[in-house]
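Let's look at chain A:
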Amino acid sequence: MTREEMTALVRGKFPDVKLGSNKQFPEFIAAPDQIHSLCTALKEDAQTKMDYLFCETAADRKDGFHLVYHLTSSALGHCVMLRTVLTDKAKPEVETVGGIWMAAEFYEREIFDLFGIQFAHHPDLRRIFLDDDWVGYPLRKDYKDSFTLEH
Partner candidate 1 sequence: MYDFSPLVDSFSHFFTETFSPFWAGLFSMLTLGVAILLFYAVIGLYLVYAERKICARMQNRLGPNRVGPLGLFQTIADLIKLLLKELIYIRRADALLFNMAPFIVIVASIMAIGSIPFAKGLQAIDLNIGVLYILAISSMGVIGILIAGWSSNNKYSVIGAMRSGAQVISYELSLGLALLCMITFAGSMQLSEIIKSQQDGWWIFKGHLPALIAFGVYLIAGTAETNRGPFDLAEAESELTAGFHTEYSGIKFAFFFLAEYMNMFIVASIATTVFLGGWLPFHIYHFEFFNKGMDFVPPVFWFFGKTAFVIYVMMWFKWTFPRLRIDQLLALEWKYLLPINIINLLVISFLTLMQWHF
Partner candidate 2 sequence: MEETLLDIELKEKEEYIINMGPQHPSTHGVLRLEVCLEGEKVKYLRPHCGYIHRGIEKMSEKLTYPQLLHLTDRMDYLSAHINNEAVALCVENAMEVEVSDRVKYIRTILAELTRIASHQLWWSAFGMDLGALTTFFYGLRDREKILDIFEETTGSRLIQSYITPGGLMGDIHPNFQKRTKEFVKYFRKKLPEYDQLLTGNVIFHERTQGIGIMSKEDAIDYGVTGPPGRASGFHCDIRKIAPYSAYPLVKFNQILFTEGDTFHRYLVRIKEMWESLSIIEQLIDNIPPGETMLSLKAIKAPKGEYYQRVETARGELGVYIVSDGGPLPARIHYRTPNFSNLFVLNKIAQGHKIADLVAISGSLDLVIPDIDR
């Protein structure tokens, strides 16, 4: 599918989705409560068949946490980038996509560990790299501990 066809399909099903400015992949920006249904639609639609989530990550930006999903189809080969912005930095929360792609369960554990984003309905949300009793979320820009204070 070309970029235009993809845009038309997604806009057709989810009219509120905004277009992003990424030059590499078609980028769609959805609201946090819509992202789960958008992902499900992209996986199940016979024209897109996005069955391979090859990256899910987050970034701490000025306007909130940007949660980014990179999807592709193993059969059809096209790629898509989805983004959702969580503006509430004190209690960021979004629905898990672990039920759609198994790989997401582990990507989301890492995001929870390093950013503190809560994923609703995740079967096993706990820290993956850091100790269970670690305080704070290191990859946030306002993270402070003894090491960062010295440097």
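Candidate entries met the following condition: all candidates are chains of the complex that A comes from, given by their letters.
Heads up, the rule we're going with is that a residue touches a chain if its C-beta (ideal position, glycine included) is under 8 Å from a C-beta of that chain, and two chains touch if they have at least 3 such contacts; residues count from 1.
What you are looking at is a predicted structure, and each value in this text was computed from that prediction instead of being measured.
Engineer: In the complex, what candidate makes contact with chain A, out of 1 or 2?
Structural biologist: 2
Engineer: Using the touch definition from the top, list the residues of chain A that touch candidate 2 in their complex.
Structural biologist: 21-25, 51-55, 57, 59-61, 66, 68, 70, 74, 77, 81, 101-103, 105-106, 110, 114, 126-133, 138-139, 151
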